[in-house]
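All protein chains but one are shown at their positions in the complex.
Let's turn to chain A:
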Amino acid sequence: MRSLYYLPALVLLLAVTGCYKPKSFPRATAGNYIVALRTNGPSGTSDYLLTVDGIDNDSTVISAAGNGIEQLGWCYFSATANAAFSFNYGSPNIGTAYGISGSNGLTEKGSFSFDRMDCFATADASSLIAIGAPWGGGSYDCEIHVVDDISVGIVKRKISPLYRMSANDTLNKWPSSIVVNDGKMYVSFYPLEGVSWETAETDTAFVSIYTYPGLDSLTTIKDTRTGPIGYYGNPVSMVKAENGDIYTISPNSYAAGYTQVTKPSGILRIRNGQLQFDDSYFFDVEAATGGGKLLSAHYAGNGLLVGQMVIPGEDTQTNLWGALTPTTPICKLVVVDVYNKTVTDVSGVPLHGGQFSTPAFVEEGLVYFSITSTVAGEARVYVVDPVTATAKKGAKIEGVELPGIFKVAK
């Protein structure tokens, strides 16, 4: 009887044997760089996690052709020292951790379910902090999660509105960046109208501070020399220097999704371990660059940041959300010297679009950026030397962008 069942299957397979030619694929490498690759997909994009030996060579090709661990839909990516995480969006919302084990390349360490996670940071060697924000109006509570790479699950949860301006406050506080330092967790956020995403309050920079790992609320600090820090999409909006000082980036930019801009784009400082902004420090980046808007940056050492900037003149209502659009080429890379308050354009990088999370990877003083440029007609890794403010071509990206670049222990 069983053989009768398979009769139609067999007939069908025979009928089409001549039509089907499976493609052959190159073997995957098992280096210890883990990159997330976003390619054009059937409903927008598809994400893959893959290992590569290196990303600095312009003859290297990062491709998902027969290679990479497929992700279920659009993801955010983050990493601890031992694992890279994908946080899948859509339904289901699943977080998955991957490690590198010897010659097998990427191996899944486990996965877990979550409600919302919108903003991520590495907390310590084995833990991540992920904050879920309320989407839509009327609900103001965020949920702070601690995720570890050992249990690969949520080990601690805390509900917090991040900040209420008053009892009648109806604005969501969207978390934009997280830094853990000196037993504290610093969370920057920007206020917005839940459903319309209008930014009604753009006159003040805010950071809420919690104990870490206790997650007890300490205070919310404010500064009116610039506007809110960061924007939607998990950009790096706060960086920590060698001495523990935190530098914060306020984009004050339409491209970052702000519907009004009332303050210049600039950088504030929180001294190591302090519960206040440093009154003596403000860098008006917009004035220093003739109208440039600093979106996000990565710390390269010795007071040097390499960041993405909307070029002067392009930060218009037309380019609303351009900071998250790879195909709108309005960005350049800059080196920001926060000690000497100077900004230098990085040479050798074409005009490019923005992207979620603005991933870059810092190693031995060099910063590796994923750059998608419709001007250059390609997506590619660029290796930036912050000291000389020059870049050279790195690996070619066969896809839209790299939403994550990590290096984890084998």
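Convention: contacts are C-beta pairs under 8 Å (C-beta built on N, C-alpha and C of every residue); 3 or more make two chains touch, one makes a residue touch a chain; residues count from 1.
Throughout what follows, contacts and distances are computed from a predicted model.
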Options "Sugar ABC transporter permease", "Zinc protease", "Outer membrane receptor protein involved in Fe transport" or "NADH-quinone oxidoreductase subunit K": UniProt name of the undisplayed chain: "Outer membrane receptor protein involved in Fe transport"
Full-complex contact with the absent chain, from A:I55, A:V152, A:A256 or A:A360: A:V152
Sole residue of A:S196, A:T262, A:N302 or A:T316 that reaches the chain not shown, by the stated touch rule: A:S196
Selected residue (touches chain absent from view) among A:G66, A:G183 or A:G273: A:G66
Hidden partner interface residues of chain A, rising order: 5-9, 11-19, 23, 25, 28, 39-44, 46, 48, 63-70, 72-74, 89-95, 110-116, 132, 134-139, 141-143, 151-155, 157, 159, 193, 195-198, 326-327, 372, 374, 377-379, 398-400
